[in-house]
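In this view, the complex is presented without one of its protein chains, the others remaining in place.
Here is subunit A:
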Amino acid sequence: MMSATLMELDQRDRGGPQQPLLVVRNLRKHFPIRSGILGRVSAHVRAVDNVSFTVRKGETLGIVGESGCGKSTVARLLMRLINPDAGEQIFDGDAVGEHGGISVADLRRQVQMVFQDSASSLNPRMPVQNSIAFGPIAFGTPRVEAVGQARELLTRVGLNPALFGGRYPHELSGGQKQRINIARALAMQPRMIILDEAVSALDKSVEAQVLNLLQALKRSFNLTYVFISHDLGVVRWISDRVMVMYLGEIVEIGPADTIYTGARHPYTRALLASRPALDPDQRREEAPVSGDPPNPINPPSGCRFHTRCPHAEPVCASRAPSLGAEGEQAHRAACHMQDPASGHSQAIAA
């Protein structure tokens, strides 16, 4: 594998290819809700609750889930755009924001982010090549050199610098703007890029182009991706591993193909079965689950999916199932039916 050789040669790599690029342990973020004239905290949105996962060097970790499941909050926490309430984040062996570890500023140089709204993440009054060069200049690269690199990057994302370099964002289409955002992320020579619904706003005919571009760039720049999307088809195509979230928690994590062909959590199965069939002869007759996802302000007790789960039993409401520890198995699901000792009548045998 070419990527493996590249990996060993990467000067920035400290821990070796076996060391995960990112380790997240017990990450938690609760947003307070204030009410009344005194602005007292009356409740919390439990956006991210005790989430632990790792991202290996050179892989793409896909994060899927419905609105309010916490996937975008995870992305913002990873970049420290918001501060976590609790939890630990280790980037290539260095604890983030702690004494003796890596500073948040350094983390943001090595981890870049591409957002869904390609227009609002570009300065409307700046030619796009200057937007791309802005980060390197801020970090000390001489202006002429940075603009030269920006024009080089424009070529790498498929835009002719002579034609597009001097343009302003409003002169570009959505797909072109998203290419600029990708180039801008690459300008910082990051090791990891977090793509938060980066292709979701694009037209279908353009989406496939940008996905191919992302795959090619990942190989040639030796990148690691965290790819967040609500589109299950896209996530399967791009991801090596997939993490499924529901109401602030991870319900299932595992290799992409295993999740799509042998999902173990009833929520993952429902999510996959909710995809419209592309064949008019295989229309869904019945919805896999009813109702909307509950409000993350007061999530259900026990397993948060038990209010919509067709297999729910009393144990599901009283006790939260555990996802299991990292390293035990590649494919893990937080469901009582996966635990022989849970007392659920449909639990797998020990």
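Descriptive notes on the structure:
Keep this in mind: a contact is a pair of C-beta atoms (placed from the backbone, for glycine too) under 8 Å apart; a residue touches a chain by one contact, two chains touch by 3 or more; residues count from 1.
The working rule: contacts and distances are computed from a predicted model.
For the chain of the complex excluded from view, the name given in UniProt is "ABC transporter ATP-binding protein" [choices: "ABC transporter ATP-binding protein", "Peptidoglycan-associated lipoprotein", "Imidazole glycerol phosphate synthase subunit HisH" or "Membrane protein"].
Remark: the omitted chain is touched by one listed residue; of A:17, A:148 or A:288 this is A:288.
Of the candidate positions A:104, A:138 or A:277, contact with the unshown chain belongs to A:277. Screening A:137, A:206 or A:347 against the full complex identifies A:206 as the residue touching the chain left out. Of the candidate positions A:42, A:120 or A:173, contact with the hidden chain is made by A:173. The missing chain lies against subunit A, touching residues 66-67, 173-176, 203-209, 211-212, 215, 230-234, 236-238, 256, 260, 270-271, 274-281, 283-293, 295.
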